[in-house]
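Have a look at the structure below before the remarks.
Let's turn to chain A:
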Amino acid sequence: MNGTTGTFSRLRSAFASSPLAKTALVVLGGLYLAAVLAGWLAPYGMDDESRGHSWAPPSSWHWVDGRPSIHPVSYTFDENARRVYVEDSSRAVPVRLFVNGRLFGLDSLEAAATSEGGASARLYLLGADARGRDLLSRLLYGSRVSLSIGIVGVSISTLIALVVGGLAGFFGGWVDRLLMRLCEVFMLIPAFYLLMLLRATLPLDWDSRVVYLSIVLILSFIGWAGLARVIRGLVQSLRSADYIVAARALGVPPLVILRRHALPQTFGFLAIQATLSIPGYVVAESGLSLLGLGIQDPQTSWGNLLQEAMSIAEIRLHPWSLIPGLFLFAAVLSYNLAGDALRDALDPRSDR
Partner candidate 1 sequence: MIPMLLGVSIIAFGLLSLSPGDPLAAQRGNPQVPDELIRRIERQYGFDKPVPEQYLRWLGRVVQGDLGYSFKFKRPVADVIAERMAATLLLALFSTLLTWFLAVPLGVWSALRRSEWPDQVVSVLAFVGMSLPSFFLALLLLYGASVLPELPLIGRIPIGGLVSPGFDQLGPVARVLDVLKHLLLPGVVLAIGGLAGLQRVARGSTLETLSQPYILAARARGLSDRRVLWGHAFRNAANPLITLLGFEFSALLSGAAFTEIITSWPGMGLVALEAVRSKDMFLVMATVLMGSLLLLIGNLLADILHAWNDPRVKLS
Partner candidate 2 sequence: MTAPLLEVRDLSVSFGAVQVVDGLSYVIERGQSLGLVGESGCGKSVSSLALLGLLPPRGCRVEGSIRLEGRELVGLPAPQWMPIRGGRIAMVFQDPMTALNPLLTVERHLREVLAIHQGLEGELARKEATRWLDRVGIPDPAARLSTYPHELSGGMRQRVLIAMALAGKPDLLVADEPTTALDVTIQAQILDLLSDLRRELGMSMLFITHDLGVVERVADRVAVLYAGRKVEEGEVSEVLRAPLHPYTDGLVGSVPGFRPRSGRLRSIPGQVPSPAAWPGGCRFHPRCPHSQEDCTRIVPTESSGSRKVACHHALEAQR
C-alpha cells in the first residue's frame, strides 16, 4: 500500500466533489495572494494619513470622460459637530491603473491640486478611519499579520505538542505523568483567561516585530496542551500497534519504523489538526488586537482595525468599520470548510 499517493488522491477527490470546499480554497488562495501583494494592491501605504479625510465615507464613483473618477471632498460640520463630507462635482480625478508603483490609485499630482473650497481627492474604496487612512489599504496590510499569525502559531504549538506528547508517550512512567498533569493544568484555564494572563506577562510596547512574536508565543501557548495529549495517545498506541511490533520483531531498525510506518500515520492526523486549528488562532489574534492587547497602531491587523467599531456610536456613524470583520469571517469560514473536506479525505471513519 502506498500511503502518500493514496492520501493525495483522496484529498483531490474530496475537494473535487465538494464545490464549497473548492470555493473555500480559492478564497483562501486569493486572500493570501492579496496579503503577499499588499504593497502593490493597496492604493495607499499602511500609515498614509490625511487628517482632512477623518472618517471619510467610501468614495462614490463617477464616469467622467469615459473613465472611472472620483470627486474631491470637503467637509462641513453638522449640529453635533461631526464632519459631513460634500463632493466638489466641478472637478473629477480619474482612477488610474499602474500609478505610483501600485496597481491602481490616483495620480499624486492630480490628487494634490486642491479646489477652492479646500476639497482634496483621496480614493477610499471602503472608507477611511479616524486619521483619514484608507481602510482597504490597511485591510490589505493587516491581512499579512492576520493570515500569517495563525500558521506560525499553529506550527509552534504543534512543535511544542510534538515534543511534549512524543516524550510522554515514548518514555511513559513518571515523565508521562508529569507532562500530562502539566497539560491538564493548562487545559483547565479557559482560553480567554490564559490569553489575559500571558498578555499580562509579555510587553507589547516594544518594536512591532517583538510584538508580533509575543502574540505568536501567546497564541501557541493556548493550543499545545490538548494536542500534546492526543499525540501522546497516538505515540502510545503506535508503540503497541501490531504492525510496529511485527516490524520490530522482524528486526527493522527503529528509525526506519518511525519513518516508514509511524510518521506517515501521524502526519495525516497532524495535518488535519493543524488546519482545523488555524482559524482559532486567527480569531484569537483578532480578539487580542480588538481588545487593544495585540497588534498596536500604526501596525495593523484585522482585529486591530475592528477596534474602530468597538463602540456603538462609531458603528452607526461609520458602518464601514465593520468590514474587517467580514474579511475575518470569510477567512475563518474558508478555513473551516477546507478543514472539513480535509477531515473527510484523511479520516476514513467520517464518511457522513
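In the analysis below, a contact is a pair of C-beta atoms (placed from the backbone, for glycine too) under 8 Å apart; a residue touches a chain by one contact, two chains touch by 3 or more; residues count from 1.
A word on the picks: all candidates are chains of the complex that A comes from, given by their letters.
Just so it is clear, the structure is predicted and the values come from calculations on it, not from any experiment.
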item: Candidate from 1 or 2 that touches chain A, complex-wide; value: 1
item: Of all residues in chain A, those that touch candidate 1 in their complex; value: 20, 181-182, 184-186, 188-201, 203, 279, 283, 286-287, 290-291, 293, 306, 309-310, 312, 315-316, 319, 322, 325, 328-329, 332-333, 335-337, 340, 352
